[in-house]
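Coming up: subunit A.
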Amino acid sequence: MTHENFEPKLVGFLCTWCSYTGADLAGTARMDYAPNMRVIRVMCSGRVDPQFVLKAFKEGADGVLISGCHPGDCHYQEGNYKALRRHRLLSKLLEQLGIEKERFRLEWVSAAEGAKFQKVCNEFTEEIRNMGPLNLNGGIHEQAKA
Partner candidate 1 sequence: MPKLTLKDLQKKREEVKKSVILREGGDYKAKVTVHMGTCGIAAGARKIMDSLLAEVEKFDARDVLVTTSGCAGLCSREPMATVELVGKAPVKYVDLDAEKMKKIFEEHVQGGNIVTEYALAYGSEKTSY
Partner candidate 2 sequence: MASYRLNIMICAGTGCVSNRAFQIREAFDKEIRKNSLEKEVLTVMTGCNGFCAAGPIVIVQPEGIFYQKLTVKDIPFLVEEHFLKGRPVKKFMYTPPKETEPIPKMNDISFFQKQVLIALRNKGIIDPEAIDDYIARDGYAALSKILSKMKPQDVIAEIKKSGLRGRGGGGFPTGLKWELARKAEGEQKYVICNADEGDPGAFMDRSIVEADPHTILEGMTIGAYAIGASKGFVYVRSEYPLAVERMHNAIAQSKEYGLLGDNILESGFNFDVDVIQGAGVFVCGEETSMIASIEGKIGEPKPRPPYPVEKGLWGSPTNINNVETWANVPAIILRGSDWFSKIGTKTSKGTKVFSVAGKIKDAGLVEVPMGLTLGEIIYDVAGGIHSDKKFKAVLIGGPSGGCLPADCLGLPVDYESLTKAGAMMGSGGLVVADEDNCMVEMARYFLNFTKDESCGKCTPCREGNAAMLDILTRITQGEGTMEDLDLLEDLAHAIKDTALCGLGNTAPNPVLTTLRYFRDEYIAHIKDKKCPAHECRQLNTYTIDEERCVSEGHGCDVCRRNCAYDAIMGEKGKAHRINQDKCAKCGVCYEVCKFAAVKVD
Partner candidate 3 sequence: MVKLTIDGKKVEVEEGTTILQAAEKLEIPIPTLCYHPLLEPYAACRVCMVELKGETCKLVPSCNTKVAEGMEIETKSERAVKARKLNLELIMARAPAAEKVQELAKEMGIEKTRFEIIDPDEKCILCGLCVRTCEEIVGANAISFANRGKDRMVFTPYGEPSEACIGCTACAFFCPTEAITFEDIHKRLVVHEEMELGPSTAVRVPIRQAVPMVPFIDEDSCIHFKTGECKICERVCEKEAINHEMEDEEIEVEVGSIILASGFKSFDASRIPAYGYGRYENVITALEFEKLVNASGPTSGKILMTNGNEPQAVGIVHCVGSRDKKYNEYCSRVCCMYSLKFAHLLKEKTNAEVYDFYIDMRCFGKGYEEFYHRLMKEGTNFIRGRVSEVTDMPLTEKEEGKLIIRVEDTLLGEIRRIPVDMVILATGLEPGIDQNEIAKVFNISCSQDSFFLERHPKLAPVSTFSDGIFLAGACQSPKDIPDTVAQAGAAASQALALADKGTFELEPITAVINEELCAGCQLCVSLCPFTAINYNAEKGISEINDALCKGCGTCVSACPSGASQQKHFRDEQIFAEIEGIFIE
């Protein structure tokens, strides 16, 4: 199965204060980037519960991204530090479940870094595209769909 025409489905948890605004800035600045990522807005990257990531993969996401403010910039002081710890631990857990570590990324995007958000989305999409679909549970969905 070649992957060229494979369109990965990505889920992004963006914190309102920095990353979501950054994404918004990319939009208002008319930057174009891969549409594969679907965004869920949370008040702070610290809010992202590991269950959300697992739920996303279960539902068929090929890659999950958490993006928060730069360390020290967090509107709630420490939220992003919590996200960082959870990301490190969760990556290990995902490997044990057979999900490649690269499919779960943590990025810092500040409100002004519209360009950076664009770069992250494109890179992440390419990377997942090269890795191919996740087919977590033997392609239940495909079977269900088919």
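Worth a mention:
In this section, a contact is a pair of C-beta atoms (placed from the backbone, for glycine too) under 8 Å apart; a residue touches a chain by one contact, two chains touch by 3 or more; residues count from 1.
These made the cut because all candidates are chains of the complex that A comes from, given by their letters.
Please read these numbers as outputs of a predicted model, since none were measured by experiment.
Within this complex, subunit A is touched by candidate 3 out of 1, 2 or 3. For subunit A in complex with candidate 3, the residues that touch the partner chain are 9, 11, 17-18, 38, 40, 42-44, 46-52, 55-56, 59-61, 69, 72-73, 75-79, 82, 86, 110-112, 141, 145.
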